[in-house]
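The block underneath contains the structure these notes are about, expressed in structure tokens.
Only a single protein chain was left out; the remaining protein chains are all shown in position.
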């Protein structure tokens, strides 16, 4: 399958459907096998000590899986998170952007499964890993 | 083991250590078997259609597990999330507070495991379930 | 919804569809909210020290979720495991049966979610917890 959005088209699409988090996440790459997304870190993501909060990391992993999935099914379709697992392995670097590398492991008719590694920019070892399952409701025709 | 905080003491403690989310979460009950926490829903938590966002639900589950754990180990100790799993089962009701019922399943020397059910207030069936593992680093003495 | 099998009918059904594990698992209770299942512990489940193996505990949690789900959808339907999470919290007692208490949290059109607590018989604290998601393929008509 080929991908149905350029990274720029996907960024516009995200701004359109999630206006309340506009600018929070940036699609850098998008292919049939997954995507790379950046979360520019601002004060809103931080916890004491300058570390990025858990909900912010969850949000980045979730949107990366959404982008990888929507890249395959196109903007007419819907996708909702049904389950996820996360392991938090290292403390994020203070003041560094977080970057998600998402790999689409399955793109089925009703479910997609995406694996995500989260990095503090410039660090070799991942900060966290996540798996996200999206359900794709049947389209009303 | 008995619990080391009243709900009010825990609310003060949360405001002290997480000032950036002050008022976001309210401890309503806290016992040795777990806690009940409320997240008053505001516009900041919402997605289109009035539904509560995934990161907000993750945040509520995470803080409920933290409160259940800290209730046992006391304020001198540390606890960090190491892993979690979540299942999103139903759409939250628009405009309703979310309430977490957390059960502390294990309080070990180095790890705690907490099960959390998330509800839209006034709805019988849970919106989501989560399990959270916290690691408790050894105290420096 | 009412339940479509008695415990005895479900035991016969399990023997019929999984003949290779006949007698491994016994349904003790089955209601619309879940089930109780027993795994009589034999040498085949054991690890050194007399503890029950991880795959045996996984198998018990998986079949308990299957039974809770099939109890609702009936024998004409299919259900396959799509995802699960497990936390292993305590060492099972050597030589004790394991008992699973399964709660059906969601019975949707295409997915079911079941929470399972696993106990060593006679012990108050659970040995493990699990969540299992089953996918229910559309019936061919």
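Each chain gets a letter, A, B and C, in the order it is written, and its residues are counted from 1.
We take it that a residue touches a chain if its C-beta (ideal position, glycine included) is under 8 Å from a C-beta of that chain, and two chains touch if they have at least 3 such contacts.
Note that the coordinates shown come from a computational prediction; the quantities given were computed from them, not determined experimentally.
Here the missing chain is touched by one residue of C:14, C:52 or C:84, and it is C:84. Take chain A: the residues that touch the chain left off the picture are 85, 87, 89-90, 105-106, 108, 113, 115, 117, 125-126, 129, 131, 133. Although one chain is not drawn, its touching partners on chain B can still be listed: residues 82-83, 85, 110-111, 113, 133, 135. In the full complex, the hidden chain is touched by chain C at residues 17-18, 20, 43-44, 46-48, 53-56, 58-59, 62, 80-89.
We adopt the following convention: only the chains that are shown with their structure count from here on.
The mean-CA centres of chain A and chain C are about 33 angstrom from one another, to the nearest whole unit. With centres set at the average Cα position, the gap from chain B to chain C is 28 Å. Annotation for chain C: residues touching 2 or more other chains are 85, 113, 133.
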